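Let's look at subunit A:
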Amino acid sequence: MAATVIGQGITIEGEVTSEDEVVVSGVLRGTLNVEGPVTVESDGVVEADIGAHTVAIGGAVTGNVTASERVDLLAGGRLVGDVKAARLTIADGASFKGNVDMDV
Partner candidate 1 sequence: MSQPALLGRGLKVRGRVRGENDLRVEGTVEGDVVVTGSLDLGAEGNVTGGISAASATVAGRLEGDIDAQGPVAITASGSVVGDVRATEVSLEEGGILRGRIDADFELPEALR
Partner candidate 2 sequence: MSDSTISAGCSIVGKITAETDLTVDGHVDGQLNASGAVVIGSGATVKSDITAERIEVAGAVKGDLRGRDALLLEDGARVVGDVTAPTIGIRPGALVRGRVETDAPSATPPARSTTAARRPAPREEPKPAAKKAATKKKAARRKAPSPVMPKAGRTGKKSTTKKRAPSKRATKKTTRKKAPAPVVPALKKRTKKASKRRSR
């Protein structure tokens, strides 16, 4: 099944649930729960708690991030919220404010 792409011109206010990959370049406010990868692109803005297998953050995320596998905060990415994941990378140039719990 194809990925859900919330492009730059899209704004969603509500609960998003998906069985496959979600890529956000637009704006999402609410909650995001995905049984797969989540990518927040550089122009993406997510004001939501995120639950997924893997989360890659290149844009702005305000909310708690919980991943069953890993969270990668990329250069240019900005995260304000707690992270709960077995693996975590924070790239040089990323910004992060929150707690980390790797004891999953």
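Candidate entries met the following condition: all candidates are chains of the complex that A comes from, given by their letters.
FYI, a residue touches a chain if its C-beta (ideal position, glycine included) is under 8 Å from a C-beta of that chain, and two chains touch if they have at least 3 such contacts; residues count from 1.
Owing to the predicted nature of the structure, the values given are computational and were not obtained by experimental measurement.
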Touching candidate - 1 or 2 - for subunit A as found in this complex: 2
In the complex, subunit A residues that touch candidate 2: 1-20, 22, 26, 30
